[in-house]
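Missing here is one protein chain; the remaining ones are kept as they sit in the complex.
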Amino acid sequence: MNIHEYQAKEIFRAAGIPIPPGEVATTPAEAEAIAKKFGGTVVVKAQVHAGGRGKAGGVKLAKTPQEAREVADKILKLHIKDLPVQKVLVTPAADIASEAYVGIIVDRARKKAVFMVSPAGGIDIEEVAAKTPEKIMYHPVDARYGLMDFEAQQMGFFLYKDAKQARAAASIMKQLYQAFVKSGASLAEINPLVVTPKGEVLALDAKMVVDDNELDRHPEIAKLRDESAEAPSEVQARNANLTFIKLDGNVGCVVNGAGLAMATMDLVKYYGGEPANFLDIGGSSNPEKVVNALKIITADPNVKAILFNIFGGITRTDDVANGIVTATKQNPLKVPIVIRLTGTNEEIAMKILQDNGFSASSDMDEAVKKAVELATKGGKAA
Amino acid sequence: MNIHEYQAKEIFRAAGIPIPPGEVATTPAEAEAIAKKFGGTVVVKAQVHAGGRGKAGGVKLAKTPQEAREVADKILKLHIKDLPVQKVLVTPAADIASEAYVGIIVDRARKKAVFMVSPAGGIDIEEVAAKTPEKIMYHPVDARYGLMDFEAQQMGFFLYKDAKQARAAASIMKQLYQAFVKSGASLAEINPLVVTPKGEVLALDAKMVVDDNELDRHPEIAKLRDESAEAPSEVQARNANLTFIKLDGNVGCVVNGAGLAMATMDLVKYYGGEPANFLDIGGSSNPEKVVNALKIITADPNVKAILFNIFGGITRTDDVANGIVTATKQNPLKVPIVIRLTGTNEEIAMKILQDNGFSASSDMDEAVKKAVELATKGGKAA
Amino acid sequence: MSIFIDNSTTVIVQGITGRDGSFHAKQMMEYGTKIVAGVTPGKGGQKFEDKVPVFNTVAEAMKATNANTSVIYVPPMYAADAILEAADAGVKFIVAITEGVPVLDMTRVYPFVKEKGARLLGPNCPGLITPGQSKVGIIPGRICTPGPVGVVSRSGTLTYEVVYQLTRAGLGQTTCVGIGGDPINGTNVIDCLAAFEKDPATKVVCMMGEIGGTDEQEAAEFVKKNMKKPVVGFIAGQTAPPGRRMGHAGAIISGSAGTAAEKIQAFKDAGMGVAQRPLDFVELVRARLK
Partner (left out) sequence: MSIFIDNSTTVIVQGITGRDGSFHAKQMMEYGTKIVAGVTPGKGGQKFEDKVPVFNTVAEAMKATNANTSVIYVPPMYAADAILEAADAGVKFIVAITEGVPVLDMTRVYPFVKEKGARLLGPNCPGLITPGQSKVGIIPGRICTPGPVGVVSRSGTLTYEVVYQLTRAGLGQTTCVGIGGDPINGTNVIDCLAAFEKDPATKVVCMMGEIGGTDEQEAAEFVKKNMKKPVVGFIAGQTAPPGRRMGHAGAIISGSAGTAAEKIQAFKDAGMGVAQRPLDFVELVRARLK
């Protein structure tokens, strides 16, 4: 789960990390009022779940409250990577002597949380990794010991020669690790971590991604979710316990299991089509889930044919068949549907479908081929 | 460092452990008022740094506020193991269906904190260990992982067959471990942990000993120290950075290093004497320390002779000699003193002592023999 | 012959009285798996299906049965603790089916299991099956049949699809292993490849990978250096866009790393057969069995 910069900053602040003040505005007038309160130059930053805000025009300096109002107005009208900007964060502009990068991610190869720190901050860390890899220090953390003081200090000295600054950075890294673990995060990032001309070390930006699997354990984090900042179809899918990713093609896919769902998309492409989505109805399906899945898929005007690919294991194929029948009775389909079912209760499922005027195949390739054909040339299956 | 039951209960409560309410009284009238407030039968418990309070008459039931006043009066006049009772804790008496024991200590052999739990609670755990060892479960905790849920649960099921009670106990053990680690304790104990007739699991007593070495890290714990509840000579020694234990003999010992101090006491005994104390002036001595050491030792009327045994390493023997000279000028000695010095700056030390009318030996056995003789037969060395 | 499990495998089911646990315990028993004990705290003393004794803790279950394997069907927030408990009690092979285990939990579980000298499969995996002998987990028994093909996969239903095609084509399996789709898991592809290489009954190995991470690249390297047996590979997610998590927590392309194209190239560089579709496994395997 993504959270906004201003939310991540609150969490980091609570962990003790020094962060300049800031307030959120949803209108240009609010932005003006906040800028007035802070006085001096402010930064107005789009709060949106997408990278590259700066390049997209989502981060602007404003020297006066009036200017803050104007840039807020512009930013609040932006869409960044298809997501509308609905909030901006207004903070006093800081004087900066140097910019560094500090981040933690979970690394699958090392099976550990790993710190990445670099004295080359303020830019995309992947760019640093590609161009000047010697400027990044990777430091895996053994969860059994947590981040030890000497480790934080080693990273501090990698960033700064000055001992006071190195110690301040070490302390921030300890706090960041605490916040990371306590929040059940899979990513936590400060970019840039700056040194001011007076020698203070401050976090000017904050990013955190929380492991969805931790949300039950952290209700206070779960309620930070901002559904208005997410794609509506994905919100709808999540609330129906489905995993859904919208894509650009015209073959809507309903599959059980992530691996098979990807393989199905790939097979659509193999036979010359383009998948309209990734959709996994999960292991223990019920008819309700199928109904919701069809609602989400048929809401996409690009979809020209629907393909079901269900391999019954835990999933009972008769549940899926019943779901299809119910859903199409409620909302008759306007595009053709191709159904492939095999596995648990296959015979019952086939009978249910036939009784309701659907045909179904037990062969994946055959079904995919047909769906692609229908989506491309038009026509009606079922 | 020992803390009182009521202080340990506050720490345990803050960790989430269910503990009935209680308030501290320093006078019988206060005890009466508290008993009135709670209503019903109360328990009045001496708050004193000594085991065996019950046997010493320091724990009493009182059915009425008037009775609470009376028993508080008696308890506040007690001395338990030489320590005066200055506070009592008044708590509502709980109905008890069963009593168990839960404790954590640091175990040197396993190099770990170890849980000891027993369904035979309410009595001294050493008695249980001696008579029915099968009723104790020992569970070492790996500090790298902390107390894992399944471990707490295993101990819970060792105490209770009822799953609800076992889970409640497991949760208390997790909380106790948290409190133990967070406070830098070397011992934490609940005895008894009770089940009420309604099936609630409650901690009725609380004990905690904090590692002196952790106090710098935990100022909030350090300020719980109740010097009025400790032996005055030991308080004085600690404030002077000396390690002092009062014993019953008549040869006062001043030694550098714990091992040598014990060996010196043993040698006093070997030559037919009895040591009056253990006193270690530590590694980096200065004259001030010696002055304080002499003050503490000469305050004991039993002391008939004073023995210095100093092996200079980090300790400079001239510092010690200067300390002896200064101290005896300030407060002329009423008992004979025998000095053994060797090691760092031995020649300078010997000269200082001779110039001030003291003699000194470099032989430990010789010095000890002489001190014993003087203490036993009377007379004057130096 | 087979890998990891066979007819000497004795199994404790953790969470045996739960919805999923009881269903699959029955399925496993029907398949012939030797389920010797169940664990559900608070249900100690009961019997599951009038046969299998239930204990409060894995330690008690181990004391009574000395099983060599356990399988975990407990809810995600408790799954890490269940794995720790099994490893602590001396279980040597632990199969964690549970989906949705927090990844930070696994950063603590993984070293613990290793210190205890146990093997963990999963979490978020379908388990494994040695057709005709034992199944531990949720792979449907009827789609498998004994034979010379080893199967290892990061996915559940995709494994079924491939195994189903193999079985229909008369190509039986030694063992089918689903290692799971999470970023941190106990057993990786290489562990399985090494085991198949050692297993005399396995003549060819099928490997179904997916986008994200570098497991498949490392596996290809391993195949090149350490395996004499032929391996056929497949990567799911060739059409997946970067930066979006495709269901599995691990199935995400980060920057230019973890794409299907680079993985398929690694397979080719290792001289492996590459299946473009699940169906292709049949012909590729058949050719390598001749």
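Which chain is which? They are A, B and C, in the order written, and residues in each are numbered from 1.
Here is the rule we use: a residue touches a chain if its C-beta (ideal position, glycine included) is under 8 Å from a C-beta of that chain, and two chains touch if they have at least 3 such contacts.
Keep in mind the model is a prediction, meaning the values are calculated, not measured.
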Left-out chain, listing which of the shown chains it touches: A, B
Touch criterion as defined above, residue of B:Q47, B:S186 or B:N322 at the omitted chain: B:S186
Contact residue for the chain not shown (choose from B:L267, B:V291, B:V338 or B:L353): B:L267
Touching residues (missing chain, whole complex) on chain A: 145, 148-151, 153-154, 157, 163-164, 166-167
Hidden partner chain, residues of chain B it touches: 106, 108-109, 111-113, 126, 142-144, 181, 184, 186, 211-214, 216-217, 243, 245, 247, 255-263, 265-270, 275, 278, 280, 283-284, 311-315, 342-344, 364-365
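Everything that follows uses one rule, which is that only the chains that are shown with their structure count from here on.
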Far-end chain from chain A, centres as C-alpha averages: B
Higher-contact pair (C-beta pairs counted), A-C versus B-C: A-C
Averaged-CA centre spacing for the pair chain C and chain B, given as whole angstrom: 55
Inter-chain centre distance, chain A versus chain C - centres from mean C-alpha coordinates, in Å: 28
Chain B: positions in contact with at least two other chains: 145
Interface hub residues of chain C, defined as touching at least two other chains: 108, 112
